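Here the complex is missing a single protein chain, while all its other protein chains stay put.
Chain lettering (A, B and C) follows the sequence in which the chains are written, and residue indices restart at 1 in each chain.
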Amino acid sequence: MTHAKDDRSKATHQQTYLDDFLYVVDPNDDVVFVSGIRMHQIGCVNSHWLIVILTIRLSVHDKDFAIVGAIPANADGITYIYGRQSSDIRSMEAGSIDAGNVEFVSQEVMIVPSRWVYTNHLIFMDAEYEFTPPMVEHFTPYHRYSFICKTGVSDVLIGTTSQISDLNGVVKLSHIKDKLVEMTNLNETIWGSSLGLASAYEGREMKSDVQMNDSIEAYVCKQNVTQFPYEIASLAQDLEGELSVTMPSKLELEHSDVGPLIRKFLVGHDDANVNRIKALQLIKDMTLGVNAVGYLTESMHGARDTEP
Amino acid sequence: MTHAKDDRSKATHQQTYLDDFLYVVDPNDDVVFVSGIRMHQIGCVNSHWLIVILTIRLSVHDKDFAIVGAIPANADGITYIYGRQSSDIRSMEAGSIDAGNVEFVSQEVMIVPSRWVYTNHLIFMDAEYEFTPPMVEHFTPYHRYSFICKTGVSDVLIGTTSQISDLNGVVKLSHIKDKLVEMTNLNETIWGSSLGLASAYEGREMKSDVQMNDSIEAYVCKQNVTQFPYEIASLAQDLEGELSVTMPSKLELEHSDVGPLIRKFLVGHDDANVNRIKALQLIKDMTLGVNAVGYLTESMHGARDTEP
Amino acid sequence: MTHAKDDRSKATHQQTYLDDFLYVVDPNDDVVFVSGIRMHQIGCVNSHWLIVILTIRLSVHDKDFAIVGAIPANADGITYIYGRQSSDIRSMEAGSIDAGNVEFVSQEVMIVPSRWVYTNHLIFMDAEYEFTPPMVEHFTPYHRYSFICKTGVSDVLIGTTSQISDLNGVVKLSHIKDKLVEMTNLNETIWGSSLGLASAYEGREMKSDVQMNDSIEAYVCKQNVTQFPYEIASLAQDLEGELSVTMPSKLELEHSDVGPLIRKFLVGHDDANVNRIKALQLIKDMTLGVNAVGYLTESMHGARDTEP
Partner (left out) sequence: MTHAKDDRSKATHQQTYLDDFLYVVDPNDDVVFVSGIRMHQIGCVNSHWLIVILTIRLSVHDKDFAIVGAIPANADGITYIYGRQSSDIRSMEAGSIDAGNVEFVSQEVMIVPSRWVYTNHLIFMDAEYEFTPPMVEHFTPYHRYSFICKTGVSDVLIGTTSQISDLNGVVKLSHIKDKLVEMTNLNETIWGSSLGLASAYEGREMKSDVQMNDSIEAYVCKQNVTQFPYEIASLAQDLEGELSVTMPSKLELEHSDVGPLIRKFLVGHDDANVNRIKALQLIKDMTLGVNAVGYLTESMHGARDTEP
């Protein structure tokens, strides 16, 4: 998604290492060789193409970095460095109740091309640094508005929290309902200020026939999506009752002596032991574990990787 | 700390399993045998004694559960079931940069006595259910006030966040300073309304010569400590810049090809690579990893396990 | 808008005085006579018609109160009791700088019919108490969604606050801009989750061909509009710098000795004395004065007079 942003008090061309950005090493007739790095790229290892854009304004001094283009994700010479996520090792415990929601987890990587080759017909910006401001300004509303996706993630968390409140026998209490309503309210506020539903509805057609969504509402979506998932996650931990973080693992659950004790004590208001433990596991995954990265931290930063 | 609270819509004696609470199985002349369970006990596996109290009011119908006493932590017949924490496996990677702050991590366990034996001189309440309300009311202010300890944890997190902001070259920007100030303000508000510093200062001496701290201020401490660490953690993730959750592991750092790339790109505004990675690791531990359990979830629930 | 809600712990027919609600005194062939009271009716003294609806569910016991109809606002026998608003007397100082934004102020009244006469063709519900739940459920989304209007009021307040920040010479400071942005963000969040723009966009056509807006988004609009105007108003007072509440009146401004002193000292960063005082006056009106009633308190309560 973005460059390494090493020393953010300096301009692009003033960084200690040029490689903090992608830059042109050698332009030929047909191709352009670039070097450098891209950080925090969500989902790129399961993509077909990488489209590398710029997320900051560049000046004339940064001209060599004004390169935008597309390249197949499996092109030669690209190193992907996979980020380590919270509780990632247990994701590999296939089929275990501890493994968590591994089918739907996101990942983020660093991308390091040894020598990145753009063929000319797939280069969209080549040294035209003066177009970096409008590029950032047009990309940003699209990107921010896309964070509507987090509301689907929140729906899963809110539903699970409602279920565990029910299993705890407290779902009808006024203060529990108030918190479930507040979770929903925060989530629907993101939804309302985001999709169609405001930013899209107020969009306009540009000269190019492209539909451009409204940037003010997209900004509001970003402001809200950097905060509300954290509040929703905190309310989920509040309502689940601490067990998600003190719960024994599958080894204890399957143990001949200890397992029956746990199943007995964590029974909830009916015999729904397994559902209860699954619900707790999902809340843990989404608020502290492998899914928290995508739901929380990425909402915080992804929503503002570009600052127009 | 507390009982299993299985179905919270029912009274103690109405639970499906009596074992959700400790209860008297067999009182003899010299000893009392109890059975049942205790949950979420922080730090008990490195304690010498377990002092088991009650955290709810009991009625005459719950008389058999009104048992309070002390027992050596290594007494025969106690099963400790250790909770699984976020990112706990990597805690075992001794000496690795990924292992995190394992020297200072907390743990929580379930305690299941097969037959718990109190000797009579270590029993402090025996069926006197009518004293459970004052017991809860007196224990609660002490317990809530003790959450002052979280402010020391916050200090570590705020300091680390300040350091990473400096390494990112942004610490002098007005909006970064505002957020560091807000983290401090939230933390000092807990401190001020808690230790000495309000609850203790307004304490009073009881007939027994015991100093009793002020319950209103202790309550305020609890309200704040269930919320502010989450806000402080969110601000820490905000300021660190996403790398804490996308950062490669020690395996990549030590790899002959990839390691030098990472060290180069994550350099920050000086050559303090290692400090930067350590700071990021600590922020991850405290906001999503093994230390988050104690800093966040336990602050939420520990501060209110007893509701007077 | 609503009934007197005197003792809210009792059902309609259990109130001390039947007159707390409108109720049928005497149904004739052609007309229905009702008595009772309606409270908090915004803008009714400059309306042509009063359409009286119900804002609570009624049971069979409350049947006599299930009366909905229309009546000309100037019909005989209606007493309007005008509410007293904050700083209302100075509204009558016509032409004075102290009078405030009196041209655009709202008002609220109590409506007391001595004997209210509905002609039959203008009665929309007559004892069909079983339709009061759907009536409330359909009216509520419309009503809540209409609170989009407050965002226009906020725009005036945000613009004025920006102007006074400029006149104070501080508008370019980072923390001032942050607060102006936050005011805008809160306001656009209401806008986005409300008009069209979410609730309307997600509306649906009912069997009757009436377009019904989405109730979840309308609820979110209500939740936000009961809180955010208070936050925006607080930020406006923050940024204006206290002078709005300590500013002398027109009498001092026009006084031969004192007037020149004030004009000199309140000059701002250019000679825009009058603009500065006008801007301060408007902020006072909207946050504490005659306009605060409509902007703040009515947003709080109007948005939820009906609770489905």
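To be clear about the criterion, a contact is a pair of C-beta atoms (placed from the backbone, for glycine too) under 8 Å apart; a residue touches a chain by one contact, two chains touch by 3 or more.
No experiment lies behind these values; they were computed from the predicted model shown.
Peer 1: Just list which of the chains on display the missing one touches.
Peer 2: Answer for the hidden chain's contacts among shown chains: A, B, C.
Peer 1: Return the single residue from C:Asn101, C:Ser146, C:Asn275 or C:Thr297 that touches the missing chain.
Peer 2: C:Thr297
Peer 1: Based on the whole complex, identify which of C:Arg57, C:His143 or C:Lys284 touches the chain you can't see.
Peer 2: Looking across C:Arg57, C:His143 or C:Lys284, the contact with the absent chain belongs to C:Lys284.
Peer 1: Tell me which residue among C:Asp26, C:Glu130 or C:Glu252 touches the hidden chain in the full complex.
Peer 2: Once the missing chain is taken into account, the touching residue is C:Glu252.
Peer 1: Across the whole complex, list the residues on chain B that are touched by the chain not included here.
Peer 2: These residues of chain B touch the chain that is not shown: 184-185, 188-189, 191-194, 196-199, 201-202, 216-217, 219-221, 223-224.
Peer 1: Using the document's contact rule, name the residues of chain A that touch the chain not shown here.
Peer 2: Residue positions of chain A that touch the missing chain: 173-175, 178.
Peer 1: So that we can see where the missing chain sits, which residues of chain C does it touch?
Peer 2: Residues 4-10, 16-17, 19-20, 37, 39-40, 79, 81-90, 98, 108-110, 112, 168-170, 172, 226-227, 230, 234, 237-238, 241-249, 252, 257-258, 261-262, 264-269, 284, 288-289, 292-293, 296-298, 300-302 of chain C touch the chain absent from view.
As a convention for this text, only the chains that are shown with their structure count from here on.
Peer 1: For chain A and chain C, what's the span in angstrom between their mean Cα positions?
Peer 2: 40
Peer 1: With centres defined as the mean C-alpha position, give me the chain A-chain B separation in Å.
Peer 2: It comes to 29 Å between the two C-alpha centres.
Peer 1: How many angstrom lie between the centres of chain B and chain C, each centre taken as the mean Cα position?
Peer 2: Whole-Å distance between the two chain centres: 46.
Peer 1: On chain A, where are the residues touching two or more other chains?
Peer 2: Correct list: empty.
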